[in-house]
Structure formats: C-alpha cells, structure tokens
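Heads up, this is only part of the complex; the chains shown haven't been moved.
A and B label the chains in the order they appear, each numbered from 1.
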Amino acid sequence: MLKAKIEAILFASGKPVSLKSLAKVLVVKADELEAAIVEIKKEKNIDDSGIQLIDHDGSLQLVTNPAFGELIGSLVKDEFAGELTRPQLETLSIICYRGPVTKPEIEQIRGVNCSLIIRNLLIRGLVEEKEDSVRLQPVYIATPDFVRHLSVHTLADLPEYEHFHADERIAKLIETATTPD
Amino acid sequence: MSFQVALDQFAGPMQLLLELIEKEDLDITKVSLAKVTEDYLGYVNTHDVPSHELADFLVVAARLIYIKSRAILPLDPEEEEEADALAAQLKLYRQFVDATVHIDSLIRSPQTAYDRPRSFVPSSTKFRPPDNVTAETLGASFSDLVKRLEPFFALQQTSLQRVVSVQERIKQIHQVLIDRARMTFSDITKGSASRIDVVVSFLALLELMKQGLIKAVQMSAFEEIELRRID
C-alpha cells in the first residue's frame, strides 16, 4: 500500500516532493520509503510505461516517458523552450555535472566571470541556488524542470557522469588552478 | 519544441584559446600558449567582443603576453607556475567541452519528459490570508530585498562604464601621435581607470606596431617605453 500512497501523492502534487516530506506525511522510516521507491522505479522506469519517476536533489517527481516527447509536445505547451547562448549552455553543463557547485568553481572552469549568466539561468528557472552549510556560500544545481527536460531519471544517468562529477583530478584542478584575478 | 543553441559566438576566452591551439594541432602546454598568443590578440583586436565580456578576454590576453615574454627568458620557478596554471585551467576547460556536447545533444533531442498540470489546485480562488504578514513584515521584506540588491546595482554601474575597446584606443593613440610625434607609454595609461584599461592600451600599441605606424623603444627592462611615430 505504501507504494500506491507514494504514487498518489506524487501524482496529485504534480511537482517534485522531497523524501523528507513524504516520510513525514506517510509516517514511515527512511529505509521503508527507500525500498518502496526502488520498487516504483523498477515498475515505471521502463520503455513500456507512460509515466516515469525522476529522482533529483532528494525529491521525486512523476513525469511522462521522454520517448513520447514529440507526441506530448504536440498536445501541451512547453514553457521551457527557447534559445540558449553558448556561454549559458557551458555554464549549465558545468552545473549539471558538478552541481552543487559554487560560482568561483564555475568561473575557474570557464575562465570568465559568470554572475550575469547564472542570474539569467536562475530567472529562466533552469538552475537554482541553495545555501551550502559546509562551503558557507551559495551553490548551484539544476532545477527539476531542467532535469525533466534532459530526459534522464536522475542526473547520475547523464553520459560520463561519474567521470565529470567525481573525478578527483578535476576536483584538484578546480582547487589549485590559480584564479585569473 | 526544445532549446536552440546559438553556435555562432564564442563561449569565452578559454574556448577561443582552445580553438586556436587545436587549429595548430598543438598539445595544451605553456609553449603552445606562447605560440598562439599573437592569434589570440589578433582575434580580440579584430572582433567585436561584447563589452561585458571584453574584460575577461583581456585578463587572459595579459596572462598570455606575460607567458610569451617569459618564454624567451629563463624562468624562475614562481613564474613557471603562472604558465602552468593557465595550461592546467585550459585542460580543465577542455574536459568540460565534452560535458557541454552531452548536454547540448540531450536538449536538442526530441525526447522530453513532461510534468503534470497541478491537479489539486482549488478550483475557486478563495481568500486565504497568511498569519505572518502585516504591513510591517511586508516593508521589512522589501527593505531586505533592496539591501540584497545593492551589490548588483554596483555591478550594473560598472558594466555600464563601457571598457574602451582596443579599436577605439588605437584611433586615440594614433591621433595623439599625429599631433605629437613622440610620447611615452605612461602618457597613455595615465588616465586609465583600471588594469583592464592598461591592457587595452598595450594591445592597441602592439597592433599599431604591427601595422608599422609606430615604433616602441625601451632602453632597458622596466624603463619607460617611448613611442615614436614612423613618418
């Protein structure tokens, strides 16, 4: 029944729901919740399901199967279409692969000041800002809407994700490369 | 239906550097950086880099000129580091070009997941006032917002003070030399508002020398650079 309840809540909200609030509303322990979610993913994240589950930033959301993108796109309006500039695309890619990532880290990779580009991505709802309790400065991650647009079930499904996200050498380069004042 | 990416522009100075190095089939090393310095300066000189990005291009230009100037002299370890740092940064950037390709192809793909219109939105809008909002909290909230925006207002102000472009500066220096026949580099940079401005002047000088319009003479290192008109 837990599985059905989770499904009902996600369906009714139509937006990402955090694992935390799910656990609270359903009065279940984290591991029970986890197990049910694994089951739901197994059932839904297959070619033959019209509805699938996205898992991003500690939140879950039900979406349509990306394979039917063209079919659905012809029926409903997509608010997120539009033009991206090269600098925006570059910044967005860094945030998807390295997020949560700070502004200085992004600037280290791109070699340019990124304040205005990040602001623009924030306004367009493609990335969002979070406070990071360890780094004590804002960090940036992709929004659920953008993850949905990428048609992956979670960012870890991006091509070569492990390589870019966790690579120690990249981490070190970001840290040690001198900032162009 | 999906995102479009405008391809006809440079993403930034790193992309420009990378393309120059790859065009010459070079590896990313400090030697290569020194080699492509002229091409890089040429690009910045001849293209209309958007004013808010020009500063970033010029910072990299300054680093390249520095590396190039040191390439002919024995380096002390500290200076070696500066050259290595730029090469390392460019290698890092090179890696993320692949990441960008992945994201680009995903957003171009017709595959897209759609979410669901909010279903449990109450059908009629009913007045549901919050408990925590008064005229005072609204005022405080707006006042906090204005405070938070202060740095942004300052940023806008500076980007409005458009950096004098290299082309404009070339015209200025050339004009002055038509009138005066000779002058010093510090005459030109005296009025500079920032370091970027000094770099712009320096790039303009290099261009004027290349065009054979002026001659620069420096008696010894760190001495004043004297500029003469070639008649």
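The criterion applied here is as follows: a contact is a pair of C-beta atoms (placed from the backbone, for glycine too) under 8 Å apart; a residue touches a chain by one contact, two chains touch by 3 or more.
Not measured: the values here are computed from a predicted model.
Peer 1: Please count each kind of protein chain across the complete complex and record the totals against the labels shown.
Peer 2: Each protein chain kind appears in the complete file with these counts: A x2, B x1.
Criterion: only the chains that are shown with their structure count from here on.
Peer 1: If you average the CA atoms of subunit A and of subunit B, how far apart do the two points sit, in angstrom?
Peer 2: 29
Peer 1: Name, in rising order, each residue of subunit B that touches subunit A in their complex.
Peer 2: Going through subunit B, the ones touching subunit A are 1-7, 9-15, 52-53, 55-56, 59-60, 63, 81-82, 85-86, 88-93, 95-96, 98-100, 102-104, 106-107, 109-120, 155.
Peer 1: Looking at the complex, which residues from subunit A come into contact with subunit B?
Peer 2: Per the touch definition, subunit A meets subunit B at residues 11-15, 52, 54, 61-67, 69-70, 72-73, 76, 78, 80-87, 89-90, 92-94, 96-97, 108-113, 115-116, 145, 148-152, 158-160, 164, 170, 173-174, 176-178, 180-181.
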